Structure formats: C-alpha cells, structure tokens
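Only one protein chain is missing; all other protein chains are in place.
For reference, chains read A, B and C in written order, and residue numbers begin at 1 within each chain.
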Amino acid sequence: MCGIVGMIGNSPVNQDIYDALLLLQHRGQDSTGMATAEASGHLHLFRARGQVREVVRTRDMRALPGAVGLGHVRYATRGAASSEEEQQPFYVNSPYGITLVHNGNLTNTRELTDELRNRDRRHVNSSSDTELLLNVLASELQDTTGPTDLTTDGIFNAVAATHRRIDGAYAVVAIIAHHGLLAFRDPFGIRPLVLGRRRPTPQQLEEHPDAHDEWVVASESLVLENGNYELVREVAPGEAVFITADGKLYSRQCAEHPVLEPCSFEYVYLARPDSVMNGISVYDSRLRMGARLARTIAEHMPVEDVDVVMPIPDSARPAAMEVARVLDIEYREGFFKNRYVGRTFIMPGQAVRKKSVRQKLNAMSTEFSGKHVLLVDDSIVRGTTSSQIIEMARAAGARKVTFASAAPPIRYPHVYGINIPTESELIAAGRTIPEICELLGADHLIYQEVEDLEAAILDGQTDQKLDGLDLSCFTGEYVTGTVTQEYLDWVAEAQES
Amino acid sequence: MCGIVGMIGNSPVNQDIYDALLLLQHRGQDSTGMATAEASGHLHLFRARGQVREVVRTRDMRALPGAVGLGHVRYATRGAASSEEEQQPFYVNSPYGITLVHNGNLTNTRELTDELRNRDRRHVNSSSDTELLLNVLASELQDTTGPTDLTTDGIFNAVAATHRRIDGAYAVVAIIAHHGLLAFRDPFGIRPLVLGRRRPTPQQLEEHPDAHDEWVVASESLVLENGNYELVREVAPGEAVFITADGKLYSRQCAEHPVLEPCSFEYVYLARPDSVMNGISVYDSRLRMGARLARTIAEHMPVEDVDVVMPIPDSARPAAMEVARVLDIEYREGFFKNRYVGRTFIMPGQAVRKKSVRQKLNAMSTEFSGKHVLLVDDSIVRGTTSSQIIEMARAAGARKVTFASAAPPIRYPHVYGINIPTESELIAAGRTIPEICELLGADHLIYQEVEDLEAAILDGQTDQKLDGLDLSCFTGEYVTGTVTQEYLDWVAEAQES
Amino acid sequence: MCGIVGMIGNSPVNQDIYDALLLLQHRGQDSTGMATAEASGHLHLFRARGQVREVVRTRDMRALPGAVGLGHVRYATRGAASSEEEQQPFYVNSPYGITLVHNGNLTNTRELTDELRNRDRRHVNSSSDTELLLNVLASELQDTTGPTDLTTDGIFNAVAATHRRIDGAYAVVAIIAHHGLLAFRDPFGIRPLVLGRRRPTPQQLEEHPDAHDEWVVASESLVLENGNYELVREVAPGEAVFITADGKLYSRQCAEHPVLEPCSFEYVYLARPDSVMNGISVYDSRLRMGARLARTIAEHMPVEDVDVVMPIPDSARPAAMEVARVLDIEYREGFFKNRYVGRTFIMPGQAVRKKSVRQKLNAMSTEFSGKHVLLVDDSIVRGTTSSQIIEMARAAGARKVTFASAAPPIRYPHVYGINIPTESELIAAGRTIPEICELLGADHLIYQEVEDLEAAILDGQTDQKLDGLDLSCFTGEYVTGTVTQEYLDWVAEAQES
Partner (left out) sequence: MCGIVGMIGNSPVNQDIYDALLLLQHRGQDSTGMATAEASGHLHLFRARGQVREVVRTRDMRALPGAVGLGHVRYATRGAASSEEEQQPFYVNSPYGITLVHNGNLTNTRELTDELRNRDRRHVNSSSDTELLLNVLASELQDTTGPTDLTTDGIFNAVAATHRRIDGAYAVVAIIAHHGLLAFRDPFGIRPLVLGRRRPTPQQLEEHPDAHDEWVVASESLVLENGNYELVREVAPGEAVFITADGKLYSRQCAEHPVLEPCSFEYVYLARPDSVMNGISVYDSRLRMGARLARTIAEHMPVEDVDVVMPIPDSARPAAMEVARVLDIEYREGFFKNRYVGRTFIMPGQAVRKKSVRQKLNAMSTEFSGKHVLLVDDSIVRGTTSSQIIEMARAAGARKVTFASAAPPIRYPHVYGINIPTESELIAAGRTIPEICELLGADHLIYQEVEDLEAAILDGQTDQKLDGLDLSCFTGEYVTGTVTQEYLDWVAEAQES
C-alpha cells in the first residue's frame, strides 16, 4: 500500500508534490519520499520515516528545487519499517541518472535478484522490490540505448523489455535526469495511475510566453482535482508515458497483451471515496456494495428484528448508509473514533498492556441500549478487531449484534501490494461462515457474495471498459497467472521469520 | 482550549498520563506537557510543541519517573504558539516546589501582573495567565503557611485566597513536591474537572500489601473510563481536592458563593461525545440539540422540499442524525474529510496560496446532484468555512442548500478559555439572520434558539443539578460578573496587534 | 571546574557572552549555559550538554535577546554529567526573578538542604550546590527586602547573610530581573573573579548619546583583554558588585573577616597562562615554578647525566622551559599531542579496549633514542597517565627517565571546586616519594616543595597583596576552617557510590 505522484511544471514543483502526498497519505503513513530534478540535471532526494507533515521541514523543501518531481508515501510491511535502506525513491546513476517510485509488488523477486547480480552486474542493496524494478529498467535502458543518446523509442523499448522481465503489480513514476518524467503501469492495470494536465492560463502566458502544459501522474484522481488539473485519462495497462521537461508528452503501449483487471481492494477499502478509478467512482461503488449487501442480508435473516444500522467508521460509512436505506432501517452512528491514538509507550518495569480497540473506538450507549444493531464494516481480515467491536456493542447494551461485511470472506493472500497477512492469520481461511460467526461472537454474520462485489464495482463502468477485476484474495485466482503455491509458501515463510 | 489530567498511582504514572493525553488531544494540539514527582520530592518536567504522539520520545518518558504526575495539551491562541515560554506545566520552587497546569482563562491578568510584581515580588516570565495563577497560589501558600510545615488546611486556605484574587474560568491540577496532588475548579464551574478512583485489586494487594487507592482528575470522563477508574464525582465549583502520595483524599469547598454554571460550548463543540460532563452525556445533549433544531427548522421553512440531511463532519454528526430522524428526511454523508492535511509550505519565490476548505473536505456529487440538502453544523463562527462548504455543495450539483447551526448565533467574544475570535471577526456580531444568510450564500439559514440550546443541555441533568449555563458568547452575559466592555476592548486590541 | 561570565552592555550581549565562553572553555567542556535579560524584565535561558561551539545554534542565539547576560561552562563531576537538571544557569522566580551561575563548591550542602526545605520552604530539585546557593540568596533577598522595592542596600544585606550561611568556595554571577547584574566572591577569594569596563567611544556617544559604561565580570582576565575591556580590578574576597541596567556600579564588602587566600591550583594547572589572577601572571608563576623545581632537581640527582628536558604538553611547557634554562640542559618536545581524540565507541559483541594514553600522546623516537630524559609535568594525580608516559619514553629508546612534577605531592581531596578524586585514588596519598617513584617506574622522581610552590606564586604579587594560598590538597589544611574529616568521608562515600 503506497501512493505515488509525478509532476512536470513551469516552476518548482516541491510544494505541489508535498500537497499531493498529503492527499495520498491514506495509502501509506510509514515513510515519505520526494525527488526533484533541476534543468541542469541535478537530482535532489528526500526520504524520511513518518507522515508527510510530521517529517518534512522547511529546509528539506528548500533542498528540493526543480520543475520536475516525484513523491511517495509508503505503508511498510512488517519488519521492514525500520530500515532506511527500504525507503523510496531509489536512485541509480548509470545509465543517465534515474530516480524511481513504485506502488505494487513484484512476484518474481528471487529470479530478478539472481539475474541482476549474475548477468547485469548490478548491486541491489536492499530487500525492496522497487530497487529491483529500478535496476531492471536501468539495465534495459543501458542495453537498448548504447552509445547514442537516449530517444523516446529507446525508453519505450526499455519499458517493454522491463514488462517482459518482471511479474506482478506495478505503477511506476521515474525521473531520468536531463530527459524527463517516465510513468508506466503493469499489463493488467492492477494498481492505479491517472494522468492530468494543466494548461497555462492566458495570464501566465503573458508573463511567461514559453510556459508549457503542466502534467501530473498520480495514484488517485483527487490529486488532479485538488490541483486544478484536468483529467486526461488513466495510464493504460502496459502503457508508458514519457514527458519532457518542456511539457511534451509521448506515450506507447509497451505490453504485448494488455488487459484491464484492476485490484478490487482499491474499491473495497484502500482508495479515497472521492477518487474516480478506471472511470468508476469509488464512492458510488461502495454505495452499490451496500445495496447488494442489503439484499443478501435480507435473504439470510429476519431484518424486521433489526433496530438500527451502524457503520464501523470511517470506510464502511457509504455501504452502511445504503444498507440502511435499502432495508429501510434507521441509520445511526454509535461508535466514536479517536483520531489521535498512536503507539503506546511501554516503560521498563511495567507490564505490557493489551492494546485495545477501545482506545480507538468508543460506543455511545444511547444508541445501543436494548437494540438489535446491524454493524457494517468494509471487510474482515484477522477478525480480532471485529470481535472486540462486537463485544463493545454488547457491553454498551445491544440486545443482538449482526455483523455484515461489504467484502466477501478473505481466504487467500494478496500478492499485488495490499498488506494482507498470510493465510494462517486470516480468520476466513479454511472456515465456513457459521464457524467464523461463532469465533467473532456475533448473532448473525453476513458476507457480500463475490459476484455481488464484482457487479457492484463493474456496474459503475463508463466509456472505459474493464476486462475484469483482481479478486484473488477472495477467490485464489491471481490475474497475472504466474503465482504458484510454492511462491505463496515462500512468502508466508519469509514473513513469519 | 486545553486538556488537563493529574494522577496518583502505586507505580510510575508516566504511561498513564501519556495515554490520558492521547484521549484529551482533541482539546488542544499545539503543545504537550507532563510533569512527575518522585517520592524523594524530585520533580521532572517535559514540554514540547506539537501533538503527544509526534513529540514524546521514549527517552522523554524515561526521564519522567514517579507515581505522582500531571499532563496538559494546549491549543495556542494566535501569536503565542511559537513561544516555548508559554508552554505548560509551569513551575515555581518557592514555596515547596509546585508545578501546575490549567484549563481556562483569567480575566484580571493586568491587575494580577501588577500585584505579583509590586507586592509579591514574584517574577512572571511569560504572558501566560497560567504562570500568573501559579504565582498567586504560590504567594498565598507562602503567606498562609509561614515557617511551619504545610497542612491540608493551609493548602485549602491558600486556594480560598486564590479564588478571591483571580477572576475567570479555571480548572487546575498541581503537584506540590513532597506533599501531593492538588486540583481545584473556579467558583462557577465553568471549565470541567472530574474525579476518579481505582481501588487496588485483591491480587495487587497480595503482591503489594500497602497498595493504596489510585486517583485521577481529568478534563473529561472518558479518561476515567479508559483507565478503568470508577467515576467518583465532578470536582465541585470552588472546591479543592488534595490527595497525598499515599492515596488519601481531602477536599473542601474553598469559594464563598459557588454556583454550577458550566460553559455551554463544551456540549456544543469542544468535549468528546463519549464524555459525561456535570452528569450530562455530551452525546445525548447533541442529540437533543438536533431534535430541538429540527423543530425550529420546521417552523421556518417547508421541510418537505428537503431531500437529504447531511452533517459537516465530525462534530455535527449526532445533531444531524437527530434532525433527520425528527424531520423524517433521509440522512446521508456527502462530505469526505481528509485526516492528514496540515500546514502547507510556502516556498520562497512562489505565490501564497489560499488555503482552501477543499483540502480538508470533499463533496460526493452522487449525494448532492439535483437535491435540496440540509447541512447541519455544530456552530458558525467566522462564516468563512460555512460559505465555502455551501459553495462546494452547489458545485457538487445541489439544487438548494439550507444551512442549520446546532448553536445559536455567536455574537460576543468568549473569555473563558474557548478560542473564539474577537467580535469584529464574528459573522453574527451585529447582523440579522437574513443578513448572515445572504453573506453565506445559503437558501435558508436556521439557528438554534438560545433557550433550546439551554434546554437541550439541561434536560440531561441527573442527580447533579446545575444552576445555569455560561451562554455568554450567544447572549453577552458573562457568569463571573466581572467582564467589562473596557476589558473586552483591551483583549480585542491585544489580539489584533 | 567551571568558568563564568556576566555582562551589561549598550546592545545585545549574547554574542559577547558566546565569545567569552569560548575563551573560558578550558575551565569546563561538559555543558554550556547562558542567560540574558531584556529591559522588559523578560529572562531567556539556554542550557545544553557539550562544548560551546558544538551545541549553540543560531536559533539559540536569536532566542537570547537583551543587553544584560551571563554564561557558564561546566566540568561535570562524575555521574552528574548526564543530568540536565544539574546544568547551569539556575533560575528562581521568587523573589524578583533571579538566574545565577557559580564557580566553586559549597561544603555545607547537607545543612543548607535541610534549612531550605524545612525553614525556607524552598524546593531544590537537583543535587547541585549552585541551586542551593541561589536559593539561599533568594531566601535572604526575600527576608531582607519585604514589601518595599529592592534597594542596593537590600541586595548587599542579602549577600552578607548568604556569606554567613554558606561555607566553601564560590564566585557567583546573577541577574536580578528588572534590576541588574550581581557578582560576588567568597570571603577567602578562593575562586577568581575579575571586573572590567568598556567606556563608550566618542563615536558611540555621538550615535547614542545615552550610551553608558559597559561592564564585564569573568573568571579570567583574558576575557577582558579579548573584549577590549580595561581591567578595573579583581572582585575582592567577600565583596559584592551590583551593576544596574544603565551601567551604574555599586559595591560593598559583605563579609566580616575577608582574607585573600586563593586556590593555588589555578596557577598550577587550571587557569590559562595568559591570565593574570589576583595581580599575578599565571604564566610567570609557572616559569617560577620551573625555576624552583630546577633547583630541587639539582639537589636530588646528578643533572649532568640528563641529556634533555621535555614537557608533557600542554600545561607543563612554561615550567619545563624554565627547568631547562636554569639547569642549562637542552629543551626538546618529544611528545606529540593529538587534539582530536575523544570517546571511543564500544560496539556490542566486541571486547572493551583499554583506552590508552598513546591515542593522545605519541613519542618521537629521534628525541628519546639513547638519552636520559627529564620529563616535566604540572602535577601527578592518579599516576596512571604518568606511568604510561614513562613507559612510552622507554619504548621510544630513552636510556633513563626522570620525572619531575611542578606541584608537590597531592595527598588530600580538593573540596573547593577542582575535580580531584578521593584520597584512595591519589597515588601520593599515604606514600613516600621513593614508593611513588617505584610505582611509576621512573629512574628518579622529583616533586616541587610546598614552600617553593607557595613562593613561586606569591613572588608575583604586585600592589595587590595576598594573605596566603589555599594549598589544601598538598597540606590537608583547608582555608575555610570548616572542613572536617567526617565531611571528607561523606564526600568520598558519595562519590564512590
């Protein structure tokens, strides 16, 4: 889970990159990275642990001059959080000087590590797949361009070769020093990347007659909206876009058989509701998830016994509102969410305390007392939070607790860049719904059907048609077709050690 | 706007103070302060700018040993944010060694400054009224106790003398080195302060036979709830509570004519909904505000034209839900709130940008398109945010926008510790409701009636009876009776310079 | 071992204080402190661990406005280095607001601690004798001045009372907010304090007709010399000097029986050679120590066998040069001193290494090979360094090694502010010179005679006459007359624990 952005402007972009990262912060809070390039080719990098507004100081911003830039927010997978060497952006100086950020996850890292070391003689100094990706791209750029200067064709050939060598999900933004900004997306379009443009105003042209179009690529469309960029389109699956420092855009389809099968989890949980992704409004798709979930609920239990529908804040709100509307049950918010809770200090000599959900959520007994409450969450992963919430609802006086998930049971690992734990930790892996219901301590448990989730998302298609969705964590079918059980076992083992 | 806490435990309290401050963070995010006392009398202070989880490091916690402690979160009034010398807790070493935190605002600071310097020979090194308050208390302790050792009576006499000398609103927690924890509240009970106890469990007594009761005083009851303290009661207006290091509690009414007329703004906006304050549930009072507001709305406009009721997140949610229920109109959440937005960097050579509400709120067009929306906010202060929200609703496709405020028009300054600007900046000061409506650009504007606000709060009284409420910012009548127009002019001038 | 300075200027003094502390840095490298006062009475404090140029940042300097200021460099005694609460300057706000720095050591701290707590009701929050001293002074100021404003007589009465209450060595500089700069010295003049003045130039008076005399008090005269202040005189033993913000100086003898018996160790080791202290040039006194030592050497050994005289750099250079001149033996520098060595990191899992003198000193074999070398050091404390140096000389080829100390055997603790270890660690305590010589591994060992040290210093007297010297660490006779064996045992125990 990461957010990325790249920009080419008429003036320094550091402030715009900063603002964009604030808007993408929900995609990762563990580290912040930025890079800018000056017209002289000089690159400037910034990397730090923590959220944007906590770690970026004025002097850091001053050290990021240049009208070409990129940024990254990162959600660290376990264990890796502490290492500075895993932080993006990564940089190689040969060839050309390239700095790169990446959202996604590669699934053939073992092969790439071997190739890079033994064939390409490139040193990879971290366990980050992003460093591998950058070096594959660099290696292909080196091979395809040779002693003549870099051409746009050369760049696109290198991206094509990179597509052939790497497996997995990836949306990428890179700066090639002296040349421009490169962005591309995996041939399945698993992770999002959207393209925007800001034309110079007549007033700007009067002051700077050579002002050119300004461009942005970003994980989510709200970055465009907030910066007053017009939405040009999504970067297509497999496509590469290259923008020169003077604002000229080139693009080419670099994959052989591109299809658009984006990750369904963006709609379920990750993306901000005010984003439009692959032409589909995230907010509207969540409303439709609620509507379909309502029907499933009605099929499985006597809804007339339910007194009130409540969301688990914040992401389940749209679905819960729609559940309430369709079932014609009152909608209330009975849980208050504390925004300020963070890590808890454990002082030497004091007992370790169980970090409870209660620090983050509090139940208003007025809303629960004597009622049958229907709680709606976006999804259920480990189940530990859900069971504590159910317990809180009962403690607050609920007569009965029904729990509904806007996503189907999560039974398989997610290998495309969403931080979902290994199979052994998933409450739904290898269990029936009644078994899960009992474990959670709910009176009823209703899950969205896989077909309904699919339809809830795809029903929002506009002129842009999707070829499908990645629903792998619900179905075990991985769109890239290269994920084996042996790989999943290796990942599980690596994460547990 | 500040939050305070004090604790006496059987073991180090630093971690509990830290956890309590996280829960009070909504009362102030500008600076964080803590102090602890060891049995040896040694005091340890920590002060830093910023939120608790951003600024407190493990080594800071290690430097706060001791089973007696207090904490503070602060909302800086303008200009003062930058000064370390304004940060709480304050400390004086004579007499006894006292460290003190304060929530509220004193209104006779000019007189106190003169007295302390010229009569009491005490140096006040900041412009903080808290430093004045501490020195008045210290000076009275010095005078009343003399060369004999400090007695509980001596302490209470000093608090009584302090009540006589200071005007305004104040809830106070202090540590007197070698002696214990002192807490008191102004004679009108304007600012909240609640008392809790945690008795040692049989198991704890087995391990530590001399374990005593543990005590907490805090701005809000949720600190007690979260720490598993039983609610003993509110500290009464004018009352002082003194707890020795071995857990013995003494208390005395130290004011001559105490009345309970707490600040209504705690219920309107400041307090967390899951707090119970002066026996009244904040959440329930907000529901009642919504119910009463609904009736006022129905009196003033044709509600059948309204398609949907929407809250301005987060604090208006309970009122809005109840407006929707009473008027039987659909409740929807059409605004998404960005949690991560902070200050924006302005780089040299770039134009200053207007910091727009749009960075913090975004409207989902699905919910607005073609509809008459009834927006509910907790209150309207300057009106700039409200008018931008109304504009956003229209841009998102709203057919008509009605704006309703759960609080009456704010027409007067707040002098008791809520950060409300001077009269000249208040949109409602000197304007009729139609005039305000036009300025905001709404189709209809409905305010809560003052009587309804009062009733909405007071209807929640339990066994604890209130003598009234401070409604001064709505009515211009200040409960302490010592606020003159000359004072208000002086404050306005000081803030503007 | 500390250095102090105080200043009153016509313009901000922060930069001058900073420069003065750089010049006093040899008196203490463990922490740095500064304070300034504005005309408004506002005090600003800075305290940090480490050397001046390492820890003071531009923003710290900006936060120290005001034309009245003081500064402190500190040599931490063992264990105390880590505590921020021990750092000077200390501050009390009652009465008046006083901030104070101190060079020296009090010997009745146990009594003072009791009195302050039980009689004066003052909290002392550290184990620093400076905090005690400040509170005694504050307490006396409070008692003597009462409700009328502070007068110069009141201040001097308080200093007189302070003299009566405290025992030991102390040179003190304090700022009394709104009033001015106070400096005083113990009744024996054990620690140094010198007074300087800078009259406004005609040019300055033209620009600022109200420019007044600028004043400085400092531990050493070189601060005056470097800042172009004229030397007015030493602050006399027992005398207090008070300077108002507008440059008027008042002074009074506040002790009953003042005598001038300064610490001989300033001349032996602590002071910079370019200082003049109590009218006696430190450099010249070291030359005389060398001359007298030469004669003692000649009495005790056949000097014609010695090939070369060498100093242990840096402080023994003047004495060694004079030894060489008087004995007519060649002077050479065979040891090179590394200026950059500091603490050594010990990594986990690696053996602890003996921190050898060799990292700091290196011997040039050319100068040692086949020679009988006469090594001259300023003094011998523990003897560990000396024995390693002797070993290095032999390893470098020396035929014979004679070791001479410009100071007599150190056999007793130093209780007046020089950091000399407890008796049990002193190589000379309870040993004869032949025994020490054998322990050190020298061929000959010659110590200065106590009478010669005394004469070497006193022979430099000018118009200012001394009543004697504190030679206590050589003789066991303490000038203040209040140091008992019970006290020494208590100190030794406290230091060892």
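As a convention for this text, contacts are C-beta pairs under 8 Å (C-beta built on N, C-alpha and C of every residue); 3 or more make two chains touch, one makes a residue touch a chain.
Quick caveat: nothing in here was measured; it's all calculated off a predicted structure.
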Shown chains touched by the chain that is not drawn here: A, C
Given C:C2, C:A35, C:V52 or C:I420, the one touching the chain that is not displayed: C:V52
Where the missing chain touches chain C, by residue: 11-12, 14-15, 18-19, 22-23, 25-26, 29, 51-54, 56, 58, 61-62, 222, 225-226, 272-274, 281, 283-284, 287, 317-318, 321, 325, 330-333, 336, 338-350, 358-359, 362-364, 366
Hidden partner chain, residues of chain A it touches: 41-43, 92-98, 117-125, 135, 138-139, 142, 145, 147, 149-150, 177-178
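Just so we're on the same page, only the chains that are shown with their structure count from here on.
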Chain contact topology (line, ring, star, complete or other): line
Whole-Å separation of chain centres (CA-atom averages), chain A against chain B: 37
Separation of mean Cα positions, chain C and chain B [Å, integer]: 52
In chain A, residues with contacts to at least two other chains: none
